[in-house]
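What you see is the complex with one protein chain gone and the rest in place.
Coming up: chain A.
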Amino acid sequence: MSKTIKILGTGCPKCQSLTGVVKDVVSENNIDATIEKVEDIMEIMRYNVMTTPALVIDDVITIKGRVPSKEEVLALLN
């Protein structure tokens, strides 16, 4: 089943490096997933996160406030 990945962040450097990590993991492992960047602050606040960037997989917040390693993202996606 295709996964929906959302990256919440207002465009700070950390948010961009999280996007990079997630894109790499998805393409390197041929994971069936759509990646969406959420930059609108009102939309971000719906997820009740207080620290950005945050990683949301199928509407569950898995990471917030930090940039995870590739291995960690891969484990979360499997």
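In this text, contacts are C-beta pairs under 8 Å (C-beta built on N, C-alpha and C of every residue); 3 or more make two chains touch, one makes a residue touch a chain; residues count from 1.
Heads up, the rule we're going with is that contacts and distances are computed from a predicted model.
Look at the chain that isn't drawn here: its UniProt entry, checked against "NADH-quinone oxidoreductase subunit H", "Permease", "Acyl carrier protein" or "Tripartite tricarboxylate transporter TctB family protein", names it "Permease". When the full complex is taken into account, the listed residue touching the unshown chain is A:44, out of A:21, A:44 or A:77. Residues of chain A that touch the chain left out of the display are 9-15, 41-42, 44-52, 56, 59-62, 65-66, 68-69.
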